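The complex appears here minus one protein chain, its other protein chains still in place.
Labels run A, B and C following the written order; every chain starts at residue 1.
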Amino acid sequence: MKIPCPHCGERDVSEFRYGGDASRQRPAHGTGDLKAWHDYHFTFTNPKGPHTEHWQHVLGCRQWFRLSRNTATNVIAGVVE
Amino acid sequence: MAKGYSVFSLLRHALKPDSPWPMAWEKPTPRSSYDVVIIGGGGHGLATAYYLAKNHGITNVAVLERNYIGSGNVGRNTTLIRSNYVIDGNTQFFEHSMKLWEGLSHELNYNCMVSQRGQIVLAVSPVQLDVFARRGNIMRLNGIDAELLDRGEVQKLLPYLDYSKDARFPIWGAIHQARAGTVRHDAVAWGYARAASQLGVHIIENCEVTGMVIDNGRITGVDTTQGRINAGKVGIAVAGHTSEVARMAGLRLPVESHILQAFVTEAVKPIVHHVVSWGAELFYLSQSDKGGLVFGGHIDGFNTYTQRGQLFKIQDVMQCAVSLMPFMSRMRLLRHWGGIQDMTPDGSPFICRTPVRDLYLNGGWCYQGFKATPASGWTFAHTIANDNEHDLNRCYSLDRFEKGRELDDYGIGNWTYKQ
Amino acid sequence: MTAFRRLPGGGRIDRSRTLGFTFDGQRLFGRPGDTLASALLANGKLLVGRSFKYHRPRGFLSAGIEEPNGLFTIGEGNRAEPNIPGTMVPLSDGLVARSQNAWPSPAFDLMAVNSIAAPILGAGFYYKTFIGPFRKSWMFYEPFIRKAAGMGKADAAPDGARYDVEYGFTDVLVIGSGPAGLAAALTAGRAGAKVLLAEQDSELGGSLLAETSEALERWRTDTLAELRSLPRVTLLTRATAQGIYDGNQVTVAQHVAQGQLLHVIRARSIVHAAGSLERPLVFSNNDRPGVMLSSAVRSYLNRHAVAPAERAVLATNNDAAYSTAFALAEAGVAVTIAEERMAPAGDLLAQAAALGIAIFPNAGIADTFGGSQLKAVRLKGRHSVTIDCDVLAVSGGWNPAVHLSSHGGIKPKYDPAIAAFVPGGFAETHFGAGGTIGHFGWQACVRDGETAGKGALAACGIGKSPRAIDPPGVRDDRAYGIAVSRDPFDVSLPGKAFVDFQHDVTAKDIKVAHQEGFHSVEHLKRYTTLGMATDQGKTSNVNAIAMMAGLRGIGPEAAGTTTFRPPFSPLTVGALAGRSVGKHFRPVRRSPLHDWHARNGCTFIEAGLWMRAWYYDWAGPTPETAYVREMELVRKGVGIADVSTLGKIDVQGPDAAEFLNRVYVNGFAKLPVGKARYGVMLNDDGIVLDDGTTSRISDTQFYMTTTTAQAGEVMSWLEYLLQCHWTDLKVHVASLTDEWGGMAVSGPDSRKALELAFPEADVSNEGLPYMGVKDIPFGGTTVRLMRLSFSGELAYEVHCPANFTIALWEHILQAAAPLGIRPYGLEALASLRIEKGHVAGLELDHRNSLDDLGLGKMAAREKPYIGKELRFREAMQAPDRWSLVGLEALEPGKKLRGASILFAADDEIKGHGRGYITSVTWSTELNRFIALGLYQGGLRHEGEEIIAAFPLKNEQVRLRIVSPHFIDKEGTRLHA
Partner (left out) sequence: MLDARSPLASAYSFEAKDIAIREEGGFTLTQVAGFGKGFEKSLAEAVGKLPARIGVAQANDAFTVLRIAPQQFWCVGEAAPAGLSGECLITPLSSGRCRIRVEGAHARRTLARGSAIDFDRSAFKPGQFVMTGIHHTPVLIHCVDAEVFHVYAMRTFALAVWEWLVDAAEGLVAGN
């Protein structure tokens, strides 16, 4: 699978590291109760279809970015700003 | 106990070639309602239906499978069974599964080829040998067989490993469970299906659940591609698609679906007589009775439902195989495929009630779905029949993360993609 | 009387040279251009093996990759490879080939007795028996089953072949070098595209190689000549396209000089031109040596000049196979055609008559006769005549090679016009041409290839339109004319009718599978093991699907196919692994002091990817003896240890202090410049992620250290927070793990050692107080002195740029020599910190909370920090959690072991206990074994006597719970 790094261009997926579901809203630092942090950290949308996720180009420019990919086909729509 | 198969039945049919064998399991059209509907015709769903009928006398049961039975992970895994779990709760559950495995061919009157050839998990450092020793000590303290092997003993049992000074990670020793081994995976699905069918359970293939009928917090039936089916109780047992099905009931779960690849080589004369697992990387291999070497490694590491994996991970698993067993470089791969793993943050499953009354969840199986099949069916049947968890699966509750009761057996931390 | 003979003329073989080879020890000869298969046939060797289950005599069915029967072990010693199809081995001088699965020899095989038990050895028999009287009876039967299984032997000697992997990028990848592939490659090449063509055969041309027409040969050689003239076109032979993965990533495995080279190709567009595979017919005893696919007979004839001795019968259901009959007749072989259809096309009848070929219409094959070699066949239909023959060429039609186009998840679909499955569709950068999409005939293939080439150019955005391809000068293509017989196979016939030759799956097995309800093609495959042999069902799958569909009363399109998976043909595990095996399996990470350790009697040990100094031989020959002496040195004098593997991170920016304040549980905002502080960081879930000391270098710069194991994780975690969530914070992080080397100088004399090493620096207690940090210029670089202690003694860490670490280490050793300074290793380092009660890797196992590790008081009460909310989850605050304790051995003679399980004195020794020992050491101070562990309720039970059990070695030992700070609880030594 090719991942489009916003800085280095398309690279093999082996140069990246997956950072999980990016559609979850992280509570701002110092806010959110136990339930909010549990739902953020422990539950997943896990759709069979379009999915927004975090990736890091860990063997390249080491930048994190958000990507939209369809989990049913692995077809990548592109980087999400 | 199911009946009908033996060497005599084989001789009878050999002498009368035109007398047909009976259907292995019936293929009825679905009734409009059942006491219990199980969603998912894999190993866990079929086992649950069997134990509902056998242990609890509930036979008005339907197993709804959207494809052919055994089309999911039960037909895709690397067939390993073991009970070497260290966390309180996991230890007892997987040992119960192991005990059920030991009698299963008899129970189902279906030869599942339960081959207790032993599993050897290799440690590549003194620290890792300590971690395995703790696991072995807990096993012995719970009546489970385990023994520590030093490097010399490992070399006698597994002469084909790389003991040279060139090995990147030297072998320090291993933990050995003699009762662990392999089981012919397809036979488990067909065996449970046949036995459940003989007890009156309806197995409905090509019947996909498309929606759930829930009124004021209680489930009363499911919509399917073969029409609506009402149900007193509904059990979800769909492994990789757990989130998709649970979503129909408005549930958002601690589950993320990942791809785990598996590999098989051409068949050669017997050379590997155990299940061999490695400590340097997650890697496991055994030789099937047909002679093919069946092996696998880590998940690919990102959320996907595609049932096919990435090349970099294929190459990584091959590198593990050749580095641990140099003879593997000449073995020729015939086929590689993928299964969808329902990964959870702590690597342990859910077998429990849900916030929706009469809807029960069985999922989150990560790497160990196959080896858990009998105990999962057994405890899920108990949970459904009694609307209450059994002691063996009380710890596998949905709210364990909110309460801080994770069951992180490998001590990797709460990441789905690193379990 | 041998069934085959070498023709005096013709064939693409070099008659000027002879190649010697051995088969089962017998010396034979062939020609360059032969395969092992054609050479064996030329030497009259028809029976070459025995079938897997019934041990029936078998000869070659095909001439290509789809060969199910002719499998050999090729080569000797560490280059020997089992299960190699003889049809794919180009003959070479000195080749060694041995038959398999027959003892003592294929001709006379004692295991043939299996065929007597055949009636009960039908599909799935082993599910219905061996259930046995006892629960464990399978373990009695299994060894016999396993010995009978498997073809060929795995040799435990290391592999002599070399496997390389090389990444490649191309505009157009063309799979297959038949007319379609060559036309596509030429079209794209002429437009200047970068083209890579992969052909699995040792020669280019595909089906053209089995033709004798000059016009076709001229077209092939002209096209190849032009392709070879184009600089951006690469033609690979003995290179099989094995798998297509997401993102147009394709594996092409090529046989090369020393072994194999795996090309991992990223193609902007792909042309599928892999052609098609001929289907055998299913009839009683269709597996005798001498029964072959018609395309194989033509290939042996035209390409290798090897022909049937005298008489041949062709059984066909299509027009295409007639060309084989005509070629045989022209080579002087007496031919009869058993035509399944009512009446073939008029022109074929005329041509056959002209060549003296008799045709029996509406007549399939009823049975065949002969033992180790075909003698005669009996036809079905009104005639039921018996015809003597050496060879029976069969043609059930052609299956397009849909394997690769299906790897992306698009299932093939059935095309009734050609009675076969074709690709179910193509991704937008993939194009199909010729046999692969069911288009047969030279003109059709070339036109397809050109169209596909243009499609590929468009997909790559290459605008130039290439010169048109002029097709080969042959007559127009003729119709395929296939008509598959609809009547389901009659299983009542006596002989076995084989569907999967290699796994001995018969038509009767498919009928039994249908009876028992295994209707889905996936169930059929798994129940009968159809298509699971080394030929991967290439000649069996479609026939089986059609038979099961017939039994179910549905069409093949409804039955569908099983999933096609890489690799296309058996691929050595080594070829995929490449060079990252053995000592290259994972890179070795070395400290800047590595070379010094290697020269000074150090024994190394792996720690993750690092090689770390474990212990030194000045202190003793084994780790157990050495670490005790090294500990005494540090407790009594001064020692120096390599700590370069610590994770080191440069945290800089205006908001650096605020950032650290959020990440660590304890406060860092007000840490003064020139001071260090021990910090612990949690994950979002409140569980301990890592710990380490961070020093403030300036208002806006901190020097963070992490544990060796978690350095990579912490780095990615800090970058994740800054780049994904806290983009308002102005902070940059950079890894310094490789930039700085580090050494710990520890012991009561450590200050004197620094005074001797750095006379100008003020390292007094006031000049460099506990947890103080100062950079000093020294030897042309900057040296960072940090008064930190992991051992519990007065101690310092000395960091400097990695280039100068060895020089600085040697300088300190030399300057402080009067104090008796010596190096100490990882074992002693770990033991010293246990005596001090510092937690380390063994305790931080991603399951513990702050309170478990006795660090709860460190956490700030008011300021928010990562993990604060989930840290207070109900069960994580329970009083009976397993938390850190010190443990003292009470029975001096007994060994204290790590991983022992802890019980209260009066507990029954079973279950999960109340905790376990995490790390153990001999304490030089207390003169006994001590340990750290986790215990239920922790230090609430201080002073209690408990039991440590190690059932794996049937040992138990009495211990007392004490404070984990075994020595210098008040920390006087630290502040000395």
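Throughout what follows, a contact is a pair of C-beta atoms (placed from the backbone, for glycine too) under 8 Å apart; a residue touches a chain by one contact, two chains touch by 3 or more.
All values derive from a computational prediction rather than experimental measurement.
**Student:** Can you list the shown chains that the absent chain is in touch with?
**Tutor:** A, C
**Student:** Who touches the missing chain here, C:I65, C:A802 or C:I967?
**Tutor:** Only one listed residue reaches the unshown chain, and that is C:A802.
**Student:** Among C:G780, C:P892 or C:G943, which one is in touch with the chain left out?
**Tutor:** Considering the complete complex, C:G780 is the one touching the chain left out.
**Student:** Where the complex has a chain not shown, which of C:K153, C:R266, C:K375 or C:H725 is the residue touching it?
**Tutor:** C:R266
**Student:** With the missing chain put back, one of C:P90, C:P119, C:G409 or C:G653 would touch it. Which one?
**Tutor:** C:G653
**Student:** Residues of chain C in contact with the chain that isn't shown?
**Tutor:** Looking at chain C, the ones touching the missing chain are residues 162, 164-169, 194, 256-259, 261, 264, 266, 579-580, 584, 586-592, 595, 610, 650, 652-653, 700-701, 730, 732, 734-741, 778-781, 800-808, 811.
**Student:** Determine and list the chain A residues touching the chain excluded from the picture.
**Tutor:** 7-9, 11-12, 14-15, 57-63
To be clear about the criterion, only the chains that are shown with their structure count from here on.
**Student:** Hey, what residues on chain B touch two or more of the other chains?
**Tutor:** Residue numbers touching two or more other chains: 306, 310, 345, 401-402, 414.
**Student:** Name the residues of chain A that each touch 2 or more other chains.
**Tutor:** Within chain A, residues 1, 12-13, 17, 34, 38, 41-42, 73-74 contact more than one other chain.
**Student:** Quick check on the complex: what are the chain A residues that touch chain C?
**Tutor:** Residues 1-2, 12-13, 17, 19, 22, 26, 29-30, 32-34, 36-38, 40-42, 54, 56, 58, 62-64, 66, 73-74.
**Student:** What does chain C use to touch chain B in their complex?
**Tutor:** It is residues 80-83, 119-120, 122, 125-131, 135-136, 138-139, 142, 145-147, 149-159, 161, 163, 165, 243, 245-246, 249, 251, 264, 407, 409, 492, 508, 512, 515-518, 520, 522-523, 526-527, 529, 532-534, 536, 563, 565-567, 570-574, 576-578, 580-586, 588, 605-607, 683, 685-687, 689, 841-842, 845-847, 870, 873-877, 897-901, 909-913, 916, 949-953 of chain C that touch chain B.
**Student:** Under the definition above, what is the set of chain B residues touching chain C in their complex?
**Tutor:** Touch residues, chain B against chain C: 5-7, 9-11, 13-15, 17-18, 20-25, 27, 67-68, 70-71, 75, 88, 91, 102-103, 105-106, 109-111, 113-116, 124-127, 130-131, 133-134, 136-138, 140-143, 146-148, 159-160, 162, 166-170, 186-187, 190-191, 205, 265-271, 280, 287, 289-291, 306, 308, 310-311, 314-315, 318-323, 326-337, 345, 401-406, 408, 411-414.
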